[in-house]
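To keep things clear, I will list the structure first and then write my remarks on it.
Removed: one protein chain of the complex. Kept in place: all other protein chains.
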């Protein structure tokens, strides 16, 4: 298997002017949690499976000991008056050029369905364990900003400072080259843990965009479980900080390549 | 040499409805030990040599100082009423996409011989030096599970938790895409050493599947040698654990990305 | 997107016998600073955008939260009587063979415009924080040396000792294969920081080559900011050296692979 392989698992599905929503694994798995939640809560049909030599050479094992090759999938969902294509998956590309190849493939498929708007979902790493109920946005066209600001998405100059790495970012760039409007929506997350609480914040924004209500209780439950871990991490962090302050004293930073 | 190279080293071999058995290097070299043992103990003919730019750029040197390029090989073996193709080799692919390419190639060759059933052999890392006489299974089709349970293969929900990485796993995924039944059989092994004892456990299961008896004494001998090393490792481990407990005291785990 | 993508963003630009100037990110970002400065200070038009699967899979975010895919660009500039093509960009190739592929592409484009002379701009790492107002040269044809020496470029036998790595060097090699004259001009820089002061030294030489005057004040301002950081680094370095001398005492070097 040298080439990506696209399997159409459902045909004759009526999909009209769909919006593409991308939620692949990434920082805090925030985007993945929200996109998978959409697929579970909405009326959904898996329409496409994507296999690729750029994914890790691996199968996953389910509760019946049945294996499944790692892949990405597109699900068609109904969200109120909107048709959605939701891209979810086990992994992003293993290689640099694989990212370009796969994102190009996702857009080829999206264009076949007439997608004119793309939202990529991700997490913005704050490095802090305290939850911030905010969603940061970035757009591939200035006009989208106002529209998203109106429903509560925050925009900050030059943020994220290091750019947006991986499919969440690259899709915006490739969409621009194809004339497709696209925005990246990022839940604020520590970056240390899988973060269903951040996913709840992001889900609220996605619901406003789609003008639908979606039950968030499964995410809430997972968030409660994680809170215990977060509490322990905070404790641990405090211990570490005390120690670090005692050891260093003066607070010397790394000054390399500041400029 | 830019392409994989397949050399047919024996022709006019009669092979009827063969089962493919895959035993490449991996955890504890359990799969490799069993597959090589089959080739040695059964009536066997090497029928195919596979060379690939995805293998390390290297030759091995034999007892006569004669070199041999690292490769994979397929041997045709008679096991009672069954015809077998046994895939053994020095290495798995060096690269991610090489894994996909080579596993695809193995299946192309298997399909030429009419293979309809594949068993990949491997090791399941327990992290513990105490031998467990058990073989864990995973299947690419639910129906295979009952069949294998009946002869003593164990199945555990979602195990291995991290999936099955490399040819042992990927073959199951690629077989599913081609409609070929496949199971992965894993001997329990510490993960620290080459494990002929685990190979014996796995060999017993393979013999039941094939309904043959195969002399296990060469594996037994190697197992005895390894037991001395295991004994020393256990001693060392105990020392280390004592030390670690003394140093840490409280038993703080790594909490990153639990979720 | 499997292939490099070249977008011509301006047509019907009159460009006559242009000189190609290459200033991509590298040691101290010296070459990048100078080339970007040329584009800003001269009458310039962006004529080409280059996107490539060999660049990191990433977008950058601007002050309006609008994303831009990482790329390289060619700008056409007027410098007195000279027409320039100035190649600038966010990144060099992520992969070894990508370097060869992209540098080949840059030269394909350059040859379409009739380029017969190429200057690649870079930094030479001295490992010392004290500024040296000097530009080191290397040429792909002996005759160029005298010409550059006359305007103040220094040449030192076999320097840089480790060769010139990346686009700055490779372009000289590929130019030679195509019969294009090329020189690499390197500002002396510590190698620890982005170095606008070194960029000023390099800019002076570039102005002499082009026989133009270009306002250096924006670089001067950045250089002043950096000087504060350099001062702190020097202080830090002195502390470290004192410490190192105390710890080692005898000054044992690493002797591996000297020869």
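Chains here go by letter, A, B and C, matching the order in which they are written, and residues are numbered from 1 within each.
Operating definition for what follows: contacts are C-beta pairs under 8 Å (C-beta built on N, C-alpha and C of every residue); 3 or more make two chains touch, one makes a residue touch a chain.
Worth saying up front: this structure is predicted, and the values here are computed from it rather than measured.
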Open item on the list: What shown chains come into contact with the chain that's not displayed?
Closed with: B, C
TODO: Specify the residue from the set B:9, B:94 or B:211 that touches the hidden chain.
DONE: B:94
Task: Residue touching the undisplayed chain, where the options are C:46, C:116 or C:141 - done: C:141
Task: Touch residues of chain C, complete complex, unshown partner - done: 93, 96-97, 99-101, 103-104, 137-142, 145, 155-161, 163-167, 169-170, 172-174, 176-177, 184, 252, 255-259
Task: For chain B, residues in touch with the removed chain - done: 1-2, 5, 7, 29, 51, 53-70, 94-95, 192-196, 222, 226, 229, 232-233, 236
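Rule of thumb we're sticking to: only the chains that are shown with their structure count from here on.
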- [ ] Select the category (line, ring, star, complete, other) that matches the graph of chains linked by touching.
- [x] line
Open item on the list: For chain A versus chain C, which are copies of one sequence, does the interface use mostly the same residue numbers on each side, meaning over half shared, or is it different?
Closed with: different
Open item on the list: Suppose each chain is reduced to the average of its Cα coordinates; what separation in Å results between chain B and chain C?
Closed with: 51
Open item on the list: Centroid from C-alpha atoms only, then distance chain A to chain C, rounded to Å. What do you get?
Closed with: 36
Open item on the list: Please output the residue numbers of chain C that touch at least 2 other chains, ranges allowed.
Closed with: none
